[in-house]
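Every protein chain except one is present and positioned as in the full complex.
Up next, subunit A:
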Amino acid sequence: RDFNERCAQCSEVNWGLTDGGRFYCRSCHNVTERTREVVNTDFISNTRVQTISNVLRKQEKTDGGCEWYVCEGFQLVLKKQAEALEALGVCPQMKDEILCNFWRCYLQKSKQAYCNRPAGETVKALSVCDSSTDADSELERRSLLHMLSVSESEGDLQTDCSFASSTSKVSESTSLCSGSVDGSLYLMKNQKEKLRMTMPMTLSFCYMALLWLREPMTLSDLLRFVVEGHVPYLNVFQHFPEKMKLCGLDLKIFCVESWPVYEEVYNKMLELAAFLDLPRFPDITDSCFLHPDMLCIKYLMEANLPDELHNWTCRVVKKICVGEVDFLTLVPGNKSTRKVKYDVLAAAVIVVVLKLLFLLDDHYEWLLSEFAEERNKNNKEGGPYFEFKKWYKVIKCSLDVEQKKLDEERAKYLWRCEKPLFYSAKKKSKVLKRRRMVVNLQNQFGKLSGSVQPAEKPNPSSFQLSWYEENTDGSCFHGHSLKGILQEKCGLLTAMNPDYWLCTVKLCTEKLCGHLAHYREVDFPQSYHFVLRLFSFLLRIQPSYIHDEVCVIEHKLFNKKVCKKPKYKTTLRK
């Protein structure tokens, strides 16, 4: 191939290939460390157009490793995630077509592959003992070390087990390379303009593909599946092929130490969609799962609320026009439209409806409940009337139990993977020793835990709370009627509650403080907080996100009244 470097020994350019795939100089039989790139069918699409850089890598490749690039790693991650999603029921199209194409597009746009050699960039890996360093690479190395030592104050595996080691930090870190060819480059250069790939971004890719296909999986569902382990994320690099060795900086790239945050994944997705110059996404119509009318059904069921509430949610949706196709469909790059978080929107709509019907000011809803109770006594035919109090008791009980379980699970989370990682070969023995000790201790105390089996991964399910009408204990409220809290006016059933209170009179400017409203539990009624807490649990996001959305909806709903500018309190007459 085009290996044009001069031989180190005889300065000739006369190369051949050994059996092991290494180049050797035909003149002096000097064997180099350069290997011909192995076309590996393990990688999905291995069409690297670039040639390999021509810097000698002095790091031993005796462990049978091969050269690999960071984006290849990410490719594998995406592949695994797509497979998992397919196993969860997502259509195969996602993996084979959509995600693939998105990824290729990304690689192209970020000039990592599928294009000619990126302008003026030579992929330079840091060598171990660079005796012939020039000023530039020295500078690079120093900045790299600085970054390492700063960010590795948590990542340095120096423990007090590393006895009296007089090796200075500098020389220690110079041996920190990466298993990948461009790991160091990846972390060093400011790649903001090119949207550098990160682990959370893999989820953005997935979600984007799901959205394109309008799959019945919201972002909160996806993230929940990730945390529950159904979609690989934490320690996914374990599944890299043997030959792809991870060490040093690769760990910074591929090792996650925190769960993905909704906002982060969502915003990255938008950025990505714009970066890839994607066109308008497929329409979200009212028959789509992501449409608020549909999602409301799901959430109402999960929240054990009467089906009749659905009429109300649809009315609200219609009134504030959030059910429009143009509103719901994603148009990348369009900065003027506010982007829709389908799950949060649906949850917020339900909250608003509850406020409309029950006021949720810590007084009225209980009064209303008593009233409904009274009416229920005389109610012989048809289903029972919905009583807020009963619902509250049931839900609170379940919610507390589930929340407690969730909290304990979080405390018991195991982050480490089976495969121990080392930053450098030097640390390997220490790391392994420690790993052995950890395993021993875990066993020892595990035995003392009693007969507690490690929790099996819960079966993936779209619903976290289920309620069955068949239960005779009356704990299912789906079929309950709202008649108990409605009244007839002019032949129509309207809410008895005439009042409403706004969560906030004025919305903040998102650009200034990042939020539209600021939620503090103490400032709001407990019932309101309870309802937020419920959906916050179901969606695994902070209550304040839902609160923000509620504020927006309210402002749309009461737009005329709000803009009227009379100086009055925040309670309104509908």
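Operating definition for what follows: a residue touches a chain if its C-beta (ideal position, glycine included) is under 8 Å from a C-beta of that chain, and two chains touch if they have at least 3 such contacts; residues count from 1.
Going forward, contacts and distances are computed from a predicted model.
Student: Pick from "TAF1A polymerase", "3-methyl-2-oxobutanoate dehydrogenase (2-methylpropanoyl-transferring)", "Importin subunit alpha" or "Glutamyl-tRNA(Gln) amidotransferase subunit B, mitochondrial" the UniProt protein name of the chain that isn't shown here.
Tutor: "TAF1A polymerase"
Student: Using the touch definition up top, pick the residue from A:335, A:380 or A:412 that touches the left-out chain.
Tutor: In the complete complex, the chain left out is touched by residue A:412.
Student: For a quick check of understanding: of A:442, A:509 or A:526, which residue touches the chain that isn't displayed?
Tutor: A:442
Student: Which subunit A residues touch the hidden chain?
Tutor: 153-154, 156-161, 163-164, 257-259, 261, 403, 406-408, 410-416, 420, 431, 434-435, 437-438, 440-442, 444-450, 452, 533, 536-537, 540-542
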